[in-house]
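To start, the structure under review is shown below, and the notes come after it.
Every protein chain but one is kept in place in this view of the complex.
Labels A, B and C are assigned to the chains in the order they are written; within every chain, residues are numbered from 1.
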Amino acid sequence: MSSVPIEYYLVVAAVLFITGAIGFLLRRNLLILLMSIELMLNAVNLTLVAYNRIHPLNHNGQIFTFFVIAVAAAEASVGLAIVLAFYRVRRTMRSDEADLLRS
Amino acid sequence: MKIFELAFFFLASLLVVLGGFFTVASRNPIRGAMGLLSAIVGIAGLYLMLAAEFLAAIQILVYAGAVVVLFLFVIMLLGPSATSGRDTRSALPRYLGAGVLLAASVGALVLVFSASAGPRALSAAPTGMGTVEGFGRELFTQAVVPFEIAGVLLLIAVVGAVAVARGKQVDPTLAPAPGDDDKQGSDAARAVLTTHTKDVHS
Amino acid sequence: MSPFDLVIKYWLALAAGIVAGILPRGEFPARRRVALGLITALTVLSVQWLWPVEGAAAEATADEWPHLLNVLIGMPILGAVGVLFIPRQMLSLVRGFTLVVLGVGFVVSLALLTVPMTPGWHFQFIKDWIPSLGIRWHVAVDGISLWLILLTTFIGPIAAYASFGSIKTQVKELCFCLLLLQGAMLGAFVALDLFLFFVFWELMLVPMYVMIGIWGGAEKIKAALKLFIYTMTGSMLMLAAMVYLAWTHQRLTGVWSFDYLALSQVVLSRPAQMMCFWAFSIAFFIKVPMWPVHTWLPDAHVQAPTGGSIILAAVMLKIGTYAYLRFSMGLFPGPASSLAANLAGVAILGGIIYGALVAWKQADVKRLVAYSSVAHLGFVMLGLFGVTPTGIQGAVLQMVNHGISTGALFLLVGVIYDRRHTRLISEFGGIAKVMPIYTALFVLVTFSSIGVPGTNGFVGEFMIIMGTFTSERLGTFAGIHTIGASAGVILAAVYMLSAVQRVFFGPLTHPKNKGLSDISPREMVAIAPLVLMIFVLGMFPSIFLDRMKDSVAMAYDQFKTVSGQAILFADEQQAKLLPADTFSPAFLKGAPGVKEEGEPEAPPEAGDEGVQGAAPTRRDGVLADRGGDR
């Protein structure tokens, strides 16, 4: 019997998600962008686990989170590799420099 | 018993929220990485409360252990230029986006909570939920296919990351035989080789 | 039938052939003389053979080979594919192959004339194509489309023969385009399924775009693009209206069908009727071209190569007028008859008078002839808007006439373009001294295009003017329209003769013109059939009119009854279905779901095209009953 109602977890997850999103929108440093993506992913994982907790029939929520973590790891590694290659070309971390796609 | 739980919950959520804030607000990426680390650890704590021990372990192991370390590694690699300077060039769209997002999410939260029936205490979690054994049984019975696919995915990610991070690498064995008349051609190959090695060590 | 009897029986054709053979003076290769003689003899023979005998319809109707139209359409298209396999270097083989395919196409199309065109559909062939949407390969010929098909197969080889003279680069692609174009045009004329018509309507555009784009003049890409976009916007509207119509038909009868016969039974609600009419008509007005949307034609003609120009003028414009007669007037007689007076006004002011006056001011010969096409087709559309049997017959005849005379004009303009590579009238002057035969031919074709009696131009215009005045659709405007149309006769003389005078008569000043060689044997053979047809059509129009008058009469009666019902019954929201008895049974033969009278439903018929018997599912049977028992 845990006395902490599920809504609290959801609020925490929501706040974390919003922080991540705003971080992604505001900050220009590529690394910080990647980190805020990680934050958003973690927030989602938390929500998944929370709901799995109130529907304890199976572990779907948790399995899902497990795979999200796996994918997030892969994504982080490839993201950082790209940041590295970008740095080699442009010598900077500012995301504004990456605008070759401008029409 | 309840007080201890609440205290643990508040501690963990505090850790998460502050970590998140620091990741986003910090000027120096290392402090950002530390913020990320604290958020991840906080979430691991919350997993524990939500009867997901295995996940908490994985969280600590994979996320905190690998991903944050990877971040730190790259930050170290990039050195001082990792912190990009102030630049207000395209400020408007970004702040506009953030503002709208904030307003919308607050509105959504208000809407959701006004509709929800009010906080109720949780019922007891069934025994063995979230433990390695329960989770493992389900993982390897229902979710075997995604598991294998995840394996392949991780392999691809690794190969990709290595290829991208290494950059253009001229295979020395292909260097033109001496006495090749278009001297200028071989110089170009050699130039590429040197630039690459130089900047890696910078 | 000893040879002697043959000579007795066909002495006229023989004599004409011999005269034509010995006609050209000086060094004229024997091969071309034989060709000239043959063409003349064939023309005389065909006139004698087609001579309308009163009560001809009585004799036994030859059985119509159902697959004739498939052969007619399939041969050029398969030929187009075939020509791709011929190696590029063997130019003569590529050219020969194309001419053979087109020539055989013409001979095959002559078989259409063996059957007297009684009201209703002939050589009908129906096969399910996309059953789920009720789209069928439904092709058939009637009096109206008969002569347009023959015009296409007649002009095809001539245009190919003429363009081989001037186009030397990428001949294989040219042959591919010519053959594909021929197949698509023939398909468009015979298609009775709206979807099938739309497919051919679009398919026709691609080869013409390619021909103008590759072998065109200076700014060929711009002109080709303009042609393409103009026609595409039009066909987009048509597609939307077509789908709406089919959907309404499905809602009313429960069966999906794009068939012209089925859809013409649908009476849409008044606003929908008007909108669909405009959607269809705008697509056809762009193709015709009518006044506001005609500006693509002069650009396309100026940039097109000779062969392309001939086909574009002679046949492609006719699809617009034919489609208006068949589909706009067929499917939406209500709006067609209530808007008749205003549209006729646009046809006269915007077409005849506007086209003539603007043509007068052109400096480029091809642009002048293009605007003259706008004027002539203004006449044709006036005939169609007036909706009288005379007017419609005159319009269909004028379509054929315009095809022949403008085709000949473009052929002749091509002749001087090949010599001087310029089309500006100011570059020429007094070339009658240097090219007497060419001048004689050009003046002759000019008189045909002006409409001097005795040549083909006059007959069509005369019937249209008579039709306009007696038309009740035009109401009080009939008088002013007749005067406007007759004024067009004057303006036609003004712009054509002033162009002829500036190019041919007067002193020979330009040094380069002094060395021009007269018309070459090849060009003479190319122009000969057209000149002969000018006189045949001018002197013996009844050959052509007899074969189309039944179908026109049927179309006119049906237009009258259905437009009456449409105007009365169409209320604001509801679409309605006309009972099958408002249409003549001959018209409905081959409509989806309508079972043949007296033929057993269940067992598929043996000899006759069995396919038609196994009509789509049982539910359509209900369609016929449902209509009937109301």
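Annotations for the structure displayed:
In this text, a contact is a pair of C-beta atoms (placed from the backbone, for glycine too) under 8 Å apart; a residue touches a chain by one contact, two chains touch by 3 or more.
Basically, contacts and distances are computed from a predicted model.
Not every chain of the complex appears here, and the one that does not is recorded in UniProt as "NADH-ubiquinone oxidoreductase chain L", selected from "Cytochrome c oxidase subunit 3", "NADH-ubiquinone oxidoreductase chain L", "Sodium:proton antiporter" or "GntR family transcriptional regulator". Note that the absent chain touches A, B, C when the full complex is taken as a whole. Of the listed positions C:Val81, C:Val100 or C:Ile490, the one in contact with the omitted chain in the full complex is C:Ile490. Per the touch definition above, the residue from C:Leu72, C:Leu252, C:Leu377 or C:Val445 contacting the chain not shown is C:Leu252. Where chain A meets the missing chain, the touching residues are 21, 24-25, 28, 33, 95-96, 98-103. Not every partner is drawn; the one left out touches chain B at residues 90, 93-94, 96-98, 100-101, 104, 107-108, 110-112, 114-115. Hidden from this view is one chain, which touches chain C at 19, 23, 25, 52, 226, 251-254, 291-296, 337-341, 354, 357-358, 360-362, 388-390, 430, 432-433, 447, 452-454, 458-459, 462-463, 465-470, 472-477, 479-480, 482-483, 486-487, 489-490, 493-494, 497-498, 501, 504-508, 539-542, 545, 549, 557, 560-561, 563-565, 567-569, 574, 576-579, 581-582, 626, 630.
The rule is short, and it goes like this: only the chains that are shown with their structure count from here on.
Viewed as a contact network, the protein chains fit none of the simple shapes, being neither a path, a ring, a star nor fully connected. Between chain A and chain B the centroid-to-centroid distance comes to 6 Å (mean Cα coordinates, whole Å). Look at where the CA atoms of chain A average out and do the same for chain C: the two points lie 67 Å apart. For this pair, chain B with chain C, the centres built from the Cα atoms lie 70 Å apart.
The touching residues of chain B, counted against chain A in their complex, run 2, 5-6, 9, 13, 16-17, 20-21, 23-26, 29, 32-33, 35-36, 39-40, 43, 46-47, 49-52, 54-55, 58-59, 62-63, 66-67, 70-71, 74-75, 77-78, 81-85, 87, 89-90, 94-95, 97-98, 101-102, 105, 109, 113, 116, 119-126, 129-130, 134-135, 138-139, 142-143, 146-147, 150, 153-154, 156-158, 160-165, 167, 199. Of all residues in chain A, those touching chain B in their complex are 1-9, 11-12, 14-23, 25-32, 34-36, 38-39, 42, 45-46, 49-50, 52-54, 56, 58-60, 62-63, 65-67, 69-78, 80-85, 87-88, 91-94, 96.
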